[in-house]
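Complex shown without one protein chain; remaining protein chains in place.
Note that the chains are named A and B in the order they appear, and that numbering of residues resets to 1 at the start of each chain.
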Amino acid sequence: MFLQNAWYVAAWDREVGRTPVARTILNEPVVLYRKADGTPVALEDRCCHRHLPLSKGTIVDDDLRCGYHGLRYDAGGVCVEIPGQSLIPLGARIRSYPVVEKWNWIWIWMGEPARADVGLIPNWWWCGHEDWAFVRPDSLAIAGNYQLINDNVLDVTHLAYVHATSIGTSAITDFPAHVEHGDRFVRLTRLVADRPPPPLYQRAGGFTGNVDRAQIVEHTPPCYTINYAGCTAVGSRLPQARRGRSVDEITRSPSASGSDGGDRKIDLMALSAPTPETETTTNYYFGFVRNFGLDDPAIEKILAVDFVNVFREDLVVLEAQQRMMSLKPGAPQIDIRVDAAPLAARRILAAMMAGERPSPAAALR
Amino acid sequence: MFLQNAWYVAAWDREVGRTPVARTILNEPVVLYRKADGTPVALEDRCCHRHLPLSKGTIVDDDLRCGYHGLRYDAGGVCVEIPGQSLIPLGARIRSYPVVEKWNWIWIWMGEPARADVGLIPNWWWCGHEDWAFVRPDSLAIAGNYQLINDNVLDVTHLAYVHATSIGTSAITDFPAHVEHGDRFVRLTRLVADRPPPPLYQRAGGFTGNVDRAQIVEHTPPCYTINYAGCTAVGSRLPQARRGRSVDEITRSPSASGSDGGDRKIDLMALSAPTPETETTTNYYFGFVRNFGLDDPAIEKILAVDFVNVFREDLVVLEAQQRMMSLKPGAPQIDIRVDAAPLAARRILAAMMAGERPSPAAALR
Partner (left out) sequence: MFLQNAWYVAAWDREVGRTPVARTILNEPVVLYRKADGTPVALEDRCCHRHLPLSKGTIVDDDLRCGYHGLRYDAGGVCVEIPGQSLIPLGARIRSYPVVEKWNWIWIWMGEPARADVGLIPNWWWCGHEDWAFVRPDSLAIAGNYQLINDNVLDVTHLAYVHATSIGTSAITDFPAHVEHGDRFVRLTRLVADRPPPPLYQRAGGFTGNVDRAQIVEHTPPCYTINYAGCTAVGSRLPQARRGRSVDEITRSPSASGSDGGDRKIDLMALSAPTPETETTTNYYFGFVRNFGLDDPAIEKILAVDFVNVFREDLVVLEAQQRMMSLKPGAPQIDIRVDAAPLAARRILAAMMAGERPSPAAALR
């Protein structure tokens, strides 16, 4: 079950060029390429003649030619040439998907094209803003359902167990989390006061003593999540996260770059946009934005290498979960307090998906 | 769905000897071996006692002994010995299949033995004829339905796309194809006049200028296809293919071996006999016969190596097609002009298969 009318990350911008690229998105085969002017195109990856994936074909100007019998499709999915005949049958066309290039990603709309509204792409303005650096790792192929990834990033208590040796601290569950949610968002805020920073944050921020931390998770269905981690030295006069403040608000406030440590403020975010491939596999796109050490290669490496390894720790857990759920599909489960945010996200998404299914009456029309 | 009452290639003659060989043919497990006098034998590859494949057993004189409890079967599939007991139960027998060794292949009849008529094996007399050389590559294991291979060899326009860098020329679709078909055959003829020879044919034939080409595809259901390619220098007085002439007729006419190029005539044929293993896998047997450069190792290499690589180009396409068809089994498809011959072959085969299914009335008897 997938939400059709939504944007999904189809690829990093750097992954798509003048050679066709194959993707599976919401169980559908999709081929991506760029026109001569660089505009990205997404078509159904299946020739309407004999089903060869068009990603096995070649790009001709702005079009895609099938690698079997040479049928040529324009960027709208219309077959414009069939070698050996001048007439093209009416049905000779394939699906074309709305695509938008934004925040270094190519976003695809899998539902009704008329409803594709660019404004629904999450406003991740830090990507590409000059005061921020954006680390863009390759996506991770995960043998697990995308909602398990939503659950994972919406719950930061697992850091103490899954990431015990990297970014985890057992301090997290000492502080309460506050969960808010609306029709289309879930936000979890946890303020951690006067505690030692976890190892990687310490290296990144150069803190010498304890820190005040704000953890904010902001989730928008079906699968966009910001994991904000703000650190300030204890007693800093810099703005603190408060319940009800969004990551957008907090990060728009001025950042200190003083070297005295006391006023240092670190804003670090993981942006997650896992794209469902099938019910049990996901192409997990994610990146990191920060407002400190923009040109520091050591910090760059921490995020591009060490933090990706943290995500790989999650991968092991998510895939083991999926295998067990596939083995025991009806097994009972209990909910615990930290599930508040993930469960809220699942409820919102379930309602949105239910809204997409035609009613029985509609099926009769 | 397979046609049961037909000959299929079970193996190259060289593949079967005094060690049992396992095959899957039309979903059935088959074991092949030779008697002491060299006669090939095909039995059900399953001991009637505890299901061990007999291909795990050993040959004893003309019989096959199971590798588990030693049950011994004669070439007719009758169990003739059960170690530890003198009485052999009536049901102790397995299927034995009619086999014929012809054209360096071992042919097997999977249907009713009484209907196995050697005359139904295609008359590929060039194999083994002294004026012709027969190149016999190892079969290709293809993860695709055998009818996709029929489609492929019955359509020569794909050469311009799939084989663009090897034997393809875009000239092909400039000339019309003529398709004839009867109850039990499909023939496609295309005459290409005064064009440059494709690279590999040029090397093989030593043509210096343009050539006249005849492409003839002759298909006999369920899966026997001749792809004839004749080349003569432009203006040659040698016999040309005409519509309605069979490959047999054309190739029986005298061949010139003059070195002047003007009268050079090249007759080259690919013989295809793909054997269905399962609905989605095929053991593709094929070979090449030619009437020129019989002792020329360079030409031998072109066929045994380069042309096999051409078939591997098809393999990539066929397997991608099959994967997509398995992913989207009900996807619509359109037909185009070049499908005339493949569609005719599919219609004939469908009718033959329908004729094999017992009618509902027969099932009541």
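Please note the rule applied: a residue touches a chain if its C-beta (ideal position, glycine included) is under 8 Å from a C-beta of that chain, and two chains touch if they have at least 3 such contacts.
Just so we're clear, the structure is a prediction, and the values are computed from it rather than from any experiment.
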Where A:R14, A:R184 or A:R337 are the choices, the one touching the absent chain is A:R337
The one residue from B:P83, B:G244 or B:G355 touching the chain left out of view is B:P83
Missing-chain contact among A:V162, A:V192, A:V211 or A:A344 belongs to A:V162
Where the complex has a chain not shown, which of A:A304, A:V317 or A:A350 is the residue touching it? A:V317
Residues in chain A touching the chain absent from view: 151, 155, 157-158, 160-162, 173, 316-317, 320-321, 323-325, 327-328, 331-338
Which chain B residues would touch the chain omitted from the figure, given the whole complex? 29, 45-46, 48-53, 56, 65-71, 82-85, 89, 91-92
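Criterion: only the chains that are shown with their structure count from here on.
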List the centre-to-centre spacing of chain A and chain B in whole Å, with centres computed as mean CA coordinates. 50
